[in-house]
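Here the complex is missing one protein chain, while the rest keep their positions.
After this line comes chain A, so read on.
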Amino acid sequence: MEKPTNNRAWLLVLPVLGVVAFSAVIPLMTVVNYSVQDILGPDQHVFVGTEWFRKVLRDPELHGALRRQLGFSLAVLAIEIPLGIGLALALPMKGRAASVAIVVLALPLLIPWNVVGTIWQIFGRGDIGLLGVAINGLGLSYNYTADALDAWLTVLAMDVWHWTPLVALLCYSGLRAIPEPFYQAARIDGASAWATFRYIQLPRLRGVLTIAVLLRFMDSFMIYTEPFVLTGGGPGNSTTFLSQYLTRLAVGQFDLGPAAAFSLIYFLVVLLFSYVFYTAMTQAGRSEAQ
């Protein structure tokens, strides 16, 4: 059924637009200003055009960080989305078990990000941490502070532990919003569990899944606090992601111009990828509906 056109619906959207425009557009304009100026003093701004953009785009360190970032974000999506859907399907649906499961599931989400990094920092240590001791006990050599691959995998494991519950909770609440008659019809038709999932649950989850994929992509693409606390970006540059590189520019060296140019490029990259994911998922829905 087509949606009716009603331009008065703007009135319902207006409060949200006001708030977001206020706290987004003004700062964004400031950043655009920074990106084309050289700031020499409080009142000395020199227009430099695209100099910062050129400087940042030619930086080999940035290319490395971008490659690591893309690999990390794709790995995060490939693990967390299927795992989250699976968990949501397997969680108990009612009674005390459901309450306990939801509360336990959500716990990792509620720890401030700096504390998440801190826990894993000790947790992963080979001498005094449970994870490190356990892995070394299995006879594998593991040291996230010295080995680049170990560090990278530790950040990945930490992210999966921390954020899979978000996907699972979204999918779970999405599953609960499927009207019971849909399942009754499936039962009458004698649909298998897989067919029920494929033709009833998955299409109905498309909305929440789109949000889950976009959120996990955006947030993993901007991951900062956890790897910063855990490894400080090392060993070497193995866990230096884009955000850390950016913060080094903006806060560490106080290069506001290049940092602003960089964050605009960064913003466009996230926007581009998100748009591709978003279009792909809504198109998939449309072709399914036909």
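Just so we're on the same page, a contact is a pair of C-beta atoms (placed from the backbone, for glycine too) under 8 Å apart; a residue touches a chain by one contact, two chains touch by 3 or more; residues count from 1.
Here is the rule we go by: contacts and distances are computed from a predicted model.
Selecting from "Aminomethyltransferase", "Carbohydrate ABC transporter permease", "Pyruvate dehydrogenase subunit beta" or "4Fe-4S ferredoxin-type domain-containing protein", the unshown chain of this assembly corresponds to "Carbohydrate ABC transporter permease" (UniProt protein name).
Of the listed positions A:110, A:138 or A:188, the one in contact with the omitted chain in the full complex is A:110. Only one of A:36, A:87 or A:135 touches the chain withheld from this view, namely A:87.
One chain of the complex is left out; on chain A, the residues touching it are 1-10, 12-13, 15-17, 19-20, 22-24, 26-28, 30-31, 34, 86-87, 89-94, 98-99, 101-115, 118-120, 122-123, 127-130, 133, 161, 164-166, 169-170, 172-174, 176-181, 193, 204, 207-208, 210-211, 214-215, 218, 222, 224-225, 242-243, 246-247, 250-251, 256, 259-260, 262-263, 266-267, 270-271, 274-275, 278.
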